[in-house]
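All protein chains but one are shown at their positions in the complex.
Let's look at subunit A:
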Amino acid sequence: MSLGPYAPFIVTSYALVAAVVLLLIVWIVADYRRQQARLRELEASGVTRRSGRSAGDVR
């Protein structure tokens, strides 16, 4: 596969899309872990929901 004289434009485009998509994924996964950790902390301190279920419980 030859990209010709405009290879830098093509490679930069794909690299940028990959970087931004990866950044979104990392941000969302890190946010999920952060919220779960905060919920565990709060529940460990004795704060509970009316339902009695764990706030992080999705089942």
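Structural remarks
The working rule: a residue touches a chain if its C-beta (ideal position, glycine included) is under 8 Å from a C-beta of that chain, and two chains touch if they have at least 3 such contacts; residues count from 1.
Rule of thumb we're sticking to: contacts and distances are computed from a predicted model.
Entry comment: the absent subunit's protein name, as recorded by UniProt, is "Heme exporter protein C", drawn from "ABC transporter permease", "Heme exporter protein C", "CO or xanthine dehydrogenase, Mo-binding subunit" or "Putative two-component system response regulator". Listed here are the subunit A residues that touch the chain not shown: 1-7, 9-10, 12-14, 16-17, 20-21, 23-25, 28-29, 31-32, 35-36, 38-39, 42-43, 45, 47-51, 53, 55-56, 58-59.
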